[in-house]
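Could you have a look at this structure, given as structure tokens, before my questions?
Only one protein chain is missing; all other protein chains are in place.
Which chain is which? They are A and B, in the order written, and residues in each are numbered from 1.
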Amino acid sequence: MRKSTKWMSVALAGALTVSLAACGSDSKDNETNTSNGGSTTETPKAENVTITFQNIYPDPSTPAAKILDKIVKQYEAEHTNVKIELDSLNTDQQKAKLKTQAASKEVPDITIVNPAAQMKDYVDAGLFAPLNDMLDKNGLKDTFQEGILNWYSFNDNVYALPDGNNVAVMFYNKKLFADAGIAAPPTTFEELLADVKILKDKGITPMVMGEKDTWTGSFLFMNILLRTNGPGFLQSVVDGSKNFSDPAFTEAVDAFQQLVQAGAFQDGATSMDYNAAENLFKTGKSAMYFMGSWATGAIDQSTIGPDAGVFKFPTVNGKGNTDEYMLAPGSAFAISANSKHVEATKDFLNYFMLQFPKVSFDEKNAVTLAQKVDGDFAAAGYSPLQMEVAGIKGAVKGGDLSFDNTMNPATSQVHLTSIQNLFVQKVDSASVGKEHQTAYDSNK
Amino acid sequence: MNQALTSSAASLAKPARKRVPIARISVLTLLGILLVTQLYPLLWLVLYSLKSNEEILSGKFFALPKSLQWTNYKQAIEAHYWQYLYNSVFVTVVTMVCVIVLASMVAYAITRFKWKLGPVVMLIFLMGMMIPVQSTLLPIMMIFKNIPGLMGTRWSIILPYIAYQTPIAVFILSGFMRTIPLEIEESAHMDGASIMRTFRSIILPISVPPIVTVCILTFINIWNEYILAATFISSAKYKTLPFGVNSFVSQYSSNYGAIGAYLVLGALPVIIMYFVLSEKITKGMVAGAVKG
Partner (left out) sequence: MNALKVPARTIALFVLPCLLLYVCLVFVPIFYSMYTSTFDWNGIGVKKYIGLDNYVNILYHDKVFWPAVKHTLLFAVFSMLEIPVALLIATLLNRYVRKPNFFVSAYFVPVILSVVIIGQLWKTIYNPASLGGMINQTLDSLGLHSWTHSWLTEPDIAMYALYFVALWQYLGYHLLIQFTGISNIPTEIYEAAKIDGAEGFKADWHITFPLVVPIFKISIILAFIGSLQSFDMIMVMTGGGPAHATDVIATHMYNMSFASSKFGYGSAIAIILVIVCLVATVIINTAFNKLEKKIG
């Protein structure tokens, strides 16, 4: 196949010349000095380097994009021979692009991946450079929070550096709770169901879910499973000590269905995307919102910011430890093993990550970082909600990763759809388990 | 009635202007309703582009913005609007020109030249009409990475665009050319004109109507194309308008107002141009056996 693609390329190059000539267009593109993945251009002298930095922060008005831009500009000013070319894409498109690039071994110098299972294939294929040596430079390793890098490590090598570290919490609207006469947020699943009923009777949408993006429902479901089983259910499935017909799993499915059947979620949840759902909460149309702590900033700045609070996900049927959370280690920067200038790229990423906490802190975006932050949040004007979330993050006693960070992509997709299905029809929990098991077995 | 008859030529093209008024009124009402449903999105888009995110996400079908959010436009223009617009225009125009030249040559060869492989070539092109782009991203990248200096440039999207638009263009153009009477070329041939000249100065000018059709189809397919462009273009220098639209969609937030503003800025020039040219376009556009 390699040979034949080479041959095709020659043919294509021929066809290209001919057809361009036929077009009568002599517009030669003189600006072909781009370096895509560093693969096409031999840098004439080692001094001049262009680093392609694929990222998922396209909107210049968001804090993440501002932070990125600021550090990149700073670095370019200090290293005039280095040019950082930002390929900023929205998340879905970046995922698809990286997959296509990986399949043809054209990974850009820096790219973004998700932790654990979602990056394993890339690491196994040898596409990423190990970053251990770079982490030791300038004490970068010590800036990261305890244990966080484990999610990005394979065979004792770290392959990516995270931009954040989040946990799933339940945001709630204190004012709507008070209006409905609910004194305190629920601590058990039964209370949660009761509150759903009270809110619903008052004409308030109890909870919103952007289930068009299927991971949102899965995230909540997995938190229920974390309570009914304790941490590590999926790991036990992988080890072979448990399977999806386990009572803990079916119990979680049943609990989740109770929530759906009680009318906890807004109408039309499965066609509503993340943004639209979050907006319902942010405009005071819904009382609760289950989401990763990354949403804190946006909720904080919304109209209901002062009324917003968080509570820990309750116990389910008396089971579970509320200090265990759904963990969401952030998307992470990885360096291509085939990069033409690995050292220069490592040097840049080292600088980038060292600056990251400071600049994030100034942009009021530091509560969700994966790195330690020097600075007093309260003194810097972080809000009570931000402080509350920071408090929760400080007291996390373990938990689980999301389904798609733990299982392979094919099984994950079946799982995500299976949970989405629960929003539109009632299903026997045993058959949900069976569906999972079949998917897992056939995609091992 | 008499007046209608005497005012004449037009009434011949529109043979039944003198129908019963009731029919006319009901038809006009129907067409009017359609006009509203098809034009409303434009108004909606303009309103949308001036709203805040909260207003947009509240999902009201008809609502005016509380205060006009001109910042949406400021943000849109700051998101490389001029650069991307230039790239989009460049890519679209080059693609259109190449598609027309290349496809009309092939169509001419298939319908006019005497060679055994003609039908085979036609079939090969027919097969390609239906290939979904999403399924070919990877193989194309595999090929392109072996051609130095191609990946990441404008040509890395222009070439696939041309390749994907030619089948339908060949299909439409050959359908038309088949109906051009052969005598026209034969006489030119006898006067000593080369094939190339006959093609250029006789066939192409006659074929303007289907060429306009091909232009429109090509334009529609390329102006908003994002998946292929996003895969092959990395540098902001070469990105096209859909990148701008999508740049306001982040992982955990979307800036809908700015998206709307970007779409207005991207679509409005086209729509205005289209309305101005529409007379020419519809006049010029026709295909197939009508002339024959």
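The definition used in the following text is that a contact is a pair of C-beta atoms (placed from the backbone, for glycine too) under 8 Å apart; a residue touches a chain by one contact, two chains touch by 3 or more.
The structure presented is a predicted model; accordingly, all values stated were derived computationally and were not measured.
Contacts of the undisplayed chain with visible chains (whole complex): A, B.
Shown as candidates are A:D201, A:D239 or A:D267; the residue that touches the absent chain is A:D267.
Per the touch definition above, the residue from B:W70, B:Y86 or B:F113 contacting the chain not shown is B:F113. Although one chain is not displayed, its contacts with chain B can still be listed: residues 9, 12-17, 19, 24, 27-28, 30-31, 34-35, 37-39, 41-42, 44-45, 48, 56, 58-62, 102-103, 105-106, 108-115, 121, 124-132, 134-136, 138-140, 142-143, 159-160, 162-164, 166-168, 170-172, 175, 178, 182, 185, 189, 195-196, 199, 209, 213, 216-217, 220, 223-224, 242, 245, 256, 259-260, 263, 266-267, 270-271, 274-275, 278-279, 281-291. Residues of chain A that touch the chain left out of the display are 1, 8, 11-12, 14-16, 18-19, 21-22, 95-96, 99-100, 102-103, 121-122, 124-125, 127, 205, 211-214, 266-271, 280, 408-410, 412-413, 417-418, 420-421, 423-425.
By definition in this document, only the chains that are shown with their structure count from here on.
The centroid of the Cα atoms in chain A and the matching centroid in chain B are 37 Å apart. Contacts from chain A toward chain B in the complex involve residues 5-6, 8-9, 12-13, 16, 19-20, 22-25, 27, 29, 31-32, 34-36, 39-41, 52, 54, 56-62, 64-65, 85-91, 93, 96-97, 100-101, 103-106, 108, 274-276, 278-280, 282-283, 294-295, 298, 303, 331. Taken together, the chain B residues at the contact with chain A in this complex read 53-54, 57-59, 75, 78-79, 94, 97-98, 101-102, 105, 137-138, 141-155, 159, 162, 226-227, 230-231, 234-238, 243, 246-256, 258.
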